[in-house]
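Every protein chain of the complex appears in place save one, which is left out.
On to chain A.
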């Protein structure tokens, strides 16, 4: 070490000036619950089961999403459409129950890609909210199927095709 290095002090003052510059810098922190970061367009968040233009459920319970799912988070029971239910389900087969276990789901989006009926999507503006009980993370059709009012809203069109 040279003598100036051995004195430590110049290096210490240099370090102090660097940290002082950081003291006055703008902080990049996002104050989470109040401020939220914009999600990207390709963000994969909470699942939704879409309806078609006439408000009928698009899902036909073919099971391809469950097959594609690497985490085996999706389970469903298929049922046959009765007479008079044509306004509820688009095809003869429909999902009686459709459950996604959010504790297992890894939000990979393979179900979205596997679906031949454009029924399941991962929304880019919603995340699965935190819960206190484990069974609250099993999302049934009551929480997955999109409400009728939203079925034909403008932002939904972009998911269709």
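Here, a contact is a pair of C-beta atoms (placed from the backbone, for glycine too) under 8 Å apart; a residue touches a chain by one contact, two chains touch by 3 or more; residues count from 1.
The criterion applied here is as follows: contacts and distances are computed from a predicted model.
Visitor: I notice the complex is incomplete. Of the names "Fe-S cluster assembly ATP-binding protein", "NADH-quinone oxidoreductase subunit H", "Hydrogenase expression/formation protein HypC" or "ABC-type sugar transport system permease subunit", which is the UniProt protein name for the chain that's not shown?
Guide: Not shown, but named in UniProt as "NADH-quinone oxidoreductase subunit H".
Visitor: Which of A:12, A:77 or A:96 touches the chain that is not shown?
Guide: That would be A:12, which touches the missing chain.
Visitor: Please identify which residue in A:2, A:29 or A:87 touches the non-displayed chain.
Guide: Touches the omitted chain: A:29.
Visitor: Residues on chain A that touch the omitted chain in the whole complex?
Guide: 9, 12, 15-16, 18-20, 22-23, 25, 27-29, 31
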